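The complex is shown incomplete by one protein chain, all other protein chains being positioned as in the whole.
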Amino acid sequence: MKQRISIDPITRLEGHGKIEIFLDEAGNVANAYLLIPELRGFERFCVGRPIEEMALLTNRICGVCPEAHHMAAAKAADAVYHVDPPPAAKKLRELLYSAFYFTDHTTHFYALAGPDFVMGPDAPVAERNILGVIHKVGLEIGGKVIQARKYGHAVVEIIGGRKVHPCTSIPGGLTKGITEEQRQEIEKMGRWAIEFAQFSLKLFADMVLGNKTYLDLILGDIYTHKTYYIGTVDENNKVNFYDGKVSVVDPEGKRLGKYAAHEYTDWIAEHVEPWTYLKFPYLKQIGWKGFVDGKDSGVYCATPLARLNASDGMATPLAQEEYEKFYQTLGGKPVHQRLATHWARLIELLYAAERWVELATDPEITSDNFHTVPTEKPTEGVGIVEAPRGTLTHHYWTDERGVVTKANLIVGTTNNYAPISMSIKKAAQNFIKQGVTVTEGLLNRVEMAFRLYDPCFGCATHSLPGQMPMIVTIRNAQGEVVDTIRRD
Amino acid sequence: MSEKTTFEPVIVGFTCNWCSYRAADAAGMGRMKYAPNVRLIRVMCSGRIDPQFVLKAFAEGADGVMITGCHPGDCHYIDQNYKTMRRYELLRRTLVQMGLEPERLRLVWASAAEGQILADEINDFVETVRALGPLNWPKWEKEETRQLIEEAV
Partner (left out) sequence: MSANGKPKFAMYWAAACGGCEIATLNIHEKVLDFDANFEPVFWPVAMDGKVKDVEALEDNAILLTLFNGGIRNDENEEMAHLLRRKSQILVAFGSCACEGGIPGLANLSSLDSLFETAYDTLSTDNPENLRPSPVYEAPEGELHIPRLYKVLKTLDQVVPVDYYMPGCPPESHQIAAVIDLVIQVLQGKAQLPPKGSVIGAGVSTCCDECDRKRNVKKISKFVRIQDVKEIDPELCLLEQGIPCNGPATRSGCGALCPAAGAQCIGCYGPAEGVVDFGARLMTAFASVIDSKDPQEISRILDGIVDPAGQFYRFNLAGSLLRAGKPAWKW
């Protein structure tokens, strides 16, 4: 019988996700586990609640991307009632959603991922933060980042009623429209947003693409996993965040097919492991083969990089240019080098801003026809949106009053749980050899692996993107702790 | 015999001063027997019974709660007891959703002259609740919570 190893209470306390690494007899990595410590049970307590409240309750799964849950739930509720919201309502929702994407991607790039590149992956931790970035590239940029976040939130509040946890989407549309003054304000902010996105891409080109070390790091093997990719596309197979079908491509970039929201169970299944509260989604047709990549493994990835890989391009002109440049530079589709996700995210940032202006200048956007009263009997419905951290699926069944009888949610970050686990193991294997651990290197590289996925375990538990405190426990073949390394 | 026969349910009765409390009084004076399990709490009008009182009673260990008032139309404060009627219905629906057996909450209209009717209702209520067994809504004391936690998983 193995002895029960008592866990340092500190590591237990802090565990917003913790990593356990086990070594074999020779002192090499046998396995690595990423543990997710919490379950809040939304799928259970949504039962018995009215369908129109799903957009308000499931918001509270995650305060980082409440907009994504708000939209997915609202779309699922439309489907439950078989009601098609008027065009203005859909456009307003997508406008809100574009502004949200813009804020979210900005935050991620500047506060979380950017530092790794701007400061360099081997810069001291104390400098690898947003302040470091500001010091290096100038104070002005800090002001811009704050402005970008403010503008995004302002649009969310105008259309959604509140900055965090919007409240206006209801089955069949919205509770309110916008006025012409509000539209003008939104348009003005959107134009600024496009410039900001272009500026961000230029910054990335100058600081990263222009630097051979970084380029090598991006193209290197350590963060490469040849998996399947999924992402929502419109009818022209261009990336879309709010609506469309989910495109699935294989590791060679070949499209396996596209599925509509209600077909998701033909494509996606979730695997359960007893050592974590989070599940592992995979492609059903390929099957769960464990934490491995390649064509025979159903593991897929759903990130900005995945969306670019799964699509045929971007629907707006400036973003399309960048899309082309992206694949030219990185040697064609699909790109498996996960660090390129940061670049892909900035291309999406530009698309979000362009789409924001497109919608804000749409003649229909100020229409007062923003709600269609549902007339059909509510039954069952699926709503899918592309959350920044992956395809988000809400599925509800209701009784004839529209009261939820069953719910199924596959949240953004969950999609990437298997690939993240794989990246961690790979980093561990690279930096732990025959019992020798390169501590700083391991921490940095594992951390970078996290950041590129932008894991929001708020969706799964409650940590913010990339800010997950890390506790890595390394055990030998006897199960004894040989080292604990941490970054809080 | 089983425990149930020895179980004496704790019943809290909120009664209106003007009618049902007098009815209860009359029942007592007329030696119309009603079960001693019920603790009557007198209020000026059933309209003064805040749903909070009922929740509190259950939270503090009551096995059943009875609300009594003047017959609809006879309230001394005009139509406060219609409000009671509506509140009671809301409360009942909510408590049922929380897993409470609906029989543990009862609304009775009784005038001052209806001592016997009230006594019968009380007796019937006590027997109903007795048959259901103890409720024991946790008082959620710290220790108790800890115990629940220990039991969990």
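Lettered A and B in written order, each chain numbered from 1.
In the analysis below, a residue touches a chain if its C-beta (ideal position, glycine included) is under 8 Å from a C-beta of that chain, and two chains touch if they have at least 3 such contacts.
For clarity, every value in this text was computed on a predicted model and none was experimentally measured.
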{"item": "Sole contact to the chain not displayed, among B:Val10, B:Ala35, B:Leu55 or B:Ile117", "value": "B:Leu55"}
{"item": "Residue in contact with the excluded chain [from A:Asn31, A:Gln198 or A:Gln285]", "value": "A:Asn31"}
{"item": "Residue, one of B:Glu8, B:Glu89, B:Glu103 or B:Glu127, that touches the chain absent here", "value": "B:Glu89"}
{"item": "Residues of chain B (touch criterion as defined above) contacting the omitted chain", "value": "50-52, 55-56, 58-59, 72, 79, 82-83, 85-87, 89-91, 93-94, 97-100, 137-138, 140, 145, 148-149, 151-153"}
{"item": "Residues from chain A at the interface with the omitted partner, ascending", "value": "2, 4-5, 7, 9-10, 12-16, 20, 22, 30-31, 33, 35-45, 47-50, 52-53, 56-57, 59-64, 66, 77, 81, 125, 146, 149-150, 153, 160-165, 167-168, 170-172, 174-176, 264-265, 268-277, 279, 281, 284, 288, 371, 373-374, 395, 401-403, 406-408, 410, 456, 458, 462-464, 467, 469, 475, 477, 479, 486-488"}
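Just so it is clear, only the chains that are shown with their structure count from here on.
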{"item": "Inter-centroid spacing, chain B versus chain A (mean Cα positions, whole Å)", "value": "53"}
